[in-house]
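Input: a single structure, listed below in structure tokens.
The complex appears here without one of its protein chains, the remainder shown in place.
Chain naming follows the written order as A, B and C, and within any one chain the residues start at number 1.
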Amino acid sequence: MAGAAAPVRVAVAGATGYAGAWCVALLSRHPGVQLVQAASRSHAGSTHQAVYPASECQLVLLPEVDPSGCDVVVSALPPGEAARLAPLWLNAGATVIDISADFRLRDPAMYLKWYGEEHPNPNLLLRSVLAMPELDPKAIEGSELLALPGCFSTAALLGCGPALREHLVGPEILVDAKTGVSGAGRQAGQGFLLSEVDESTRAYGMDGHRHQPEMVQAMSDLFGEGCTVTFVPHLVPMVRGIVATCYLRLRPGVDLAAVKRAYQSHYGDRPFIRFSEDPAASKLVSGTNLCYLSLHRQGDHLIVCAVIDNLGRGASSQAVQLLNQRFGFNPMAGLELSQRWP
Amino acid sequence: MAGAAAPVRVAVAGATGYAGAWCVALLSRHPGVQLVQAASRSHAGSTHQAVYPASECQLVLLPEVDPSGCDVVVSALPPGEAARLAPLWLNAGATVIDISADFRLRDPAMYLKWYGEEHPNPNLLLRSVLAMPELDPKAIEGSELLALPGCFSTAALLGCGPALREHLVGPEILVDAKTGVSGAGRQAGQGFLLSEVDESTRAYGMDGHRHQPEMVQAMSDLFGEGCTVTFVPHLVPMVRGIVATCYLRLRPGVDLAAVKRAYQSHYGDRPFIRFSEDPAASKLVSGTNLCYLSLHRQGDHLIVCAVIDNLGRGASSQAVQLLNQRFGFNPMAGLELSQRWP
Amino acid sequence: MAGAAAPVRVAVAGATGYAGAWCVALLSRHPGVQLVQAASRSHAGSTHQAVYPASECQLVLLPEVDPSGCDVVVSALPPGEAARLAPLWLNAGATVIDISADFRLRDPAMYLKWYGEEHPNPNLLLRSVLAMPELDPKAIEGSELLALPGCFSTAALLGCGPALREHLVGPEILVDAKTGVSGAGRQAGQGFLLSEVDESTRAYGMDGHRHQPEMVQAMSDLFGEGCTVTFVPHLVPMVRGIVATCYLRLRPGVDLAAVKRAYQSHYGDRPFIRFSEDPAASKLVSGTNLCYLSLHRQGDHLIVCAVIDNLGRGASSQAVQLLNQRFGFNPMAGLELSQRWP
Partner (left out) sequence: MAGAAAPVRVAVAGATGYAGAWCVALLSRHPGVQLVQAASRSHAGSTHQAVYPASECQLVLLPEVDPSGCDVVVSALPPGEAARLAPLWLNAGATVIDISADFRLRDPAMYLKWYGEEHPNPNLLLRSVLAMPELDPKAIEGSELLALPGCFSTAALLGCGPALREHLVGPEILVDAKTGVSGAGRQAGQGFLLSEVDESTRAYGMDGHRHQPEMVQAMSDLFGEGCTVTFVPHLVPMVRGIVATCYLRLRPGVDLAAVKRAYQSHYGDRPFIRFSEDPAASKLVSGTNLCYLSLHRQGDHLIVCAVIDNLGRGASSQAVQLLNQRFGFNPMAGLELSQRWP
């Protein structure tokens, strides 16, 4: 469908955070979409361009999305907000694509454990789909509530998915990730001033980062039985980009060539997955929806480097990818490549 | 020992690389040392300050060190050079402290495998000591040929040493390290231009980095039996600093409190080792000989973050630390802290 | 003309420098252009993508452009190369758009003075046009040899042009410019390593930068009599971007409002010129052909901040802008905005 048909009307909630603003930028250029609303409680009444001079979007920001006027709500709200608002959006007939963590965990008990409060609409957790557009495209068809994996999870799932599904490796996964500071958002505090973070790298979230349980859930699904995930993120002095270095244990008798064949078979024709011999530099994917993968072996470890733009494939452009997939657009619609080097 | 005694006369070979130049800077301020020679084939005839405007050293650079005029040669030469020159230095009676990789591996076969040529003086490999000033101080006493571990190895050994020696963990070690680009040296090429590496992170050395075999050797020594080391370094867009995130497997029944006690007992009084609750930012150690350690647990993984300055503790200031230890100086001599924030 | 007509066949000479590679990237996406050749002496035989993984261009690099197969040669060669090759290209009937400095100065004596050798084809200096697409669009029509102003000159001319032409200011111009390091090119040496230039700013070219005489020539043309230009460029630790802060002396009786009116009148409808109240951040134009201008007054100084991407408007995308203008394409063809923030 789609194409010359009536454009899909999209509203962006949380349009002035980094992820929301990047959604606005991408959707403004999308040939099959009409961006009809952009909402931001903190900047309601201003135009989007007034808040982001780099934006071409002249929409006046609403305090809240009005779901009656749109087909899709792309939500980039802070934690807990979409969980409260999604019923309104869904009841009005809108499809919801949520960038936040509110609908990723299937088990309300896990939500309580990791987010420190009861989920306000736990029944929605059953209706939502943790979207993996290359690994589980069927699940996206017809779904009304699509949850994006977190930025780290996206990279790790793309990196480990085929090996797990094909049981080429065991169920113990270790992910050591490096991210640019834009992941902390535009409301970030003192700890993200250039003066504090430039020329410096540090690990954080040592006692458990919130992306860990969603990795466990999705990887266990892919593997078919329970996986354990050890996960440590690191902050590096750059704006965009994630390198997730994934360490898996090869099953006896599995060699790297077999692994490469399996990845080719899973991903070979997918437009946003690319393979490189050496690990890709994160700058290569900046501003794009691409994921570069490289496959390596040391001893009986399979090592996969998965490289994405945390705001692109890790958030906003993956939301557009899901929208394209859900509504039958060309996969590249609104996601034309614009890599820059240097 | 020393102190008010005659100063130790030191020559620096390879004085115009980053590590050599930082040795010159540190030794110039050392109260018990007289920096008598600085050598650099590429810049012989210039003063050190002419090559490094930040240097206070007015010595005219020699093409080669003359070992007859010094008590110690600190060598920061490119790979293979010290291996050829050390016999001259040693025969002249000088103590040699080598920052390169030439004397780290005990086994000539391993040297051949990793460095691609026969070691020119394999007998020296038996006389050399892979120095670990906090973990094996006795080995340094009286040694005439001290090899520094590589920058990554230094961080990993400090991070894993006590756990390995006390058998709190198993023999499988995984080290995921992040380094600033100064590790590539001042002769680095196009791939290290700011335009190429800024705003970008990437893994490298996937098929085996040369610091891996020295980690295996030293960790096996500490553990008392053979260890395996999986190692992946990453380049991050900063000048100085290494974060080595070390993943070890806790022995059954060992809890984090026991690990912390063991580390305190090994390192508690050592002036260059500091513990932090959260992982330290690498900027905290920039320009110093410090190593910050933090100890964490996820499942049955012990995770140790070891944070050093690759040119400081990972090279030049560790050379000064060894000189202090070898010649009985105050451990802090020439290594007074000068942390800066921001 | 153009549009559905046969595409214009373009060859890029010097396709593996930063400016050439950016030309390739832009022209590959240009709807009215067929990129038929990319040449690079140093990488002939490789594909463009093999040299620049971010490139979508699969053309095998030629050692030299073959002008018989193209309508336009866009040249991004090192100094002096285009001066030697342009006759071949022109004789074969190609239009030449040159990013280098070879055809900017009208006077062969000035070329000799600033470039240290006789111009190999001084007669071509009479046929070439120093292109200023907004300030002198007529000159571009029908020209067969278009020379781009240098990156600094482009910013300064856009910033000062209307004031000079309208005689709102006197003939003494002072330009203090700040540039990212990509301006030094991919062949840049040690002085542009991240380790050398990060966390550092410096002025250079104090005795006269080569963009100064072309500013004098073009500004004098705009003013109608001889101008003097004082010019100091500075290197700042970023990849792309130029901020040219231009200081002009207001004629008695001219106020800032009159100046703003004049700039609006010159530029108001030009798609690549934007006005901002406060000076724009250079990141705002990164990857684009935009020039942001802001107009200010202190005492009797008119201060104009002109902000461009040195590789975009300062080189490659301005070449595409000229191509569009020369061949009657839509001004935005191949230059669709892709601003990113952050």
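Quick note on the criterion: a contact is a pair of C-beta atoms (placed from the backbone, for glycine too) under 8 Å apart; a residue touches a chain by one contact, two chains touch by 3 or more.
Predicted model only: the values in this text are computed from it and were never measured.
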{"item": "Missing chain: touched chains present in the view", "value": "A, B, C"}
{"item": "Residue of C:Val129, C:Leu290 or C:Ile303 in touch with the missing chain, whole complex considered", "value": "C:Ile303"}
{"item": "Which of C:His30, C:Lys178 or C:His266 contacts the chain that the document leaves out", "value": "C:Lys178"}
{"item": "Residue ranges of subunit C at the interface with the undisplayed chain", "value": "174, 176, 178, 180, 195-204, 206-208, 228, 230-232, 234, 236-241, 243, 245, 247, 278-284, 286, 294, 296, 298-299, 301, 303, 305, 307, 342"}
{"item": "Residue numbers in subunit A that touch the chain omitted from display", "value": "18, 180-182, 184, 186-188, 190, 192-199, 237-239"}
{"item": "Residues of subunit B (touch criterion as defined above) contacting the omitted chain", "value": "18, 21-22, 25, 29, 52-56, 182, 186, 198-199, 239-240, 276, 280, 284, 286-287, 311, 336-342"}
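Basically, only the chains that are shown with their structure count from here on.
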{"item": "Distance-maximising chain from subunit C - centres being C-alpha averages", "value": "B"}
{"item": "Central chain (distance from its CA mean to the mean of all protein CA atoms)", "value": "A"}
{"item": "Mean-CA-position distance for subunit C and subunit B (Å)", "value": "47"}
{"item": "Residues within subunit A bordering two or more other chains", "value": "198-199, 239-240, 280, 284, 286, 342"}
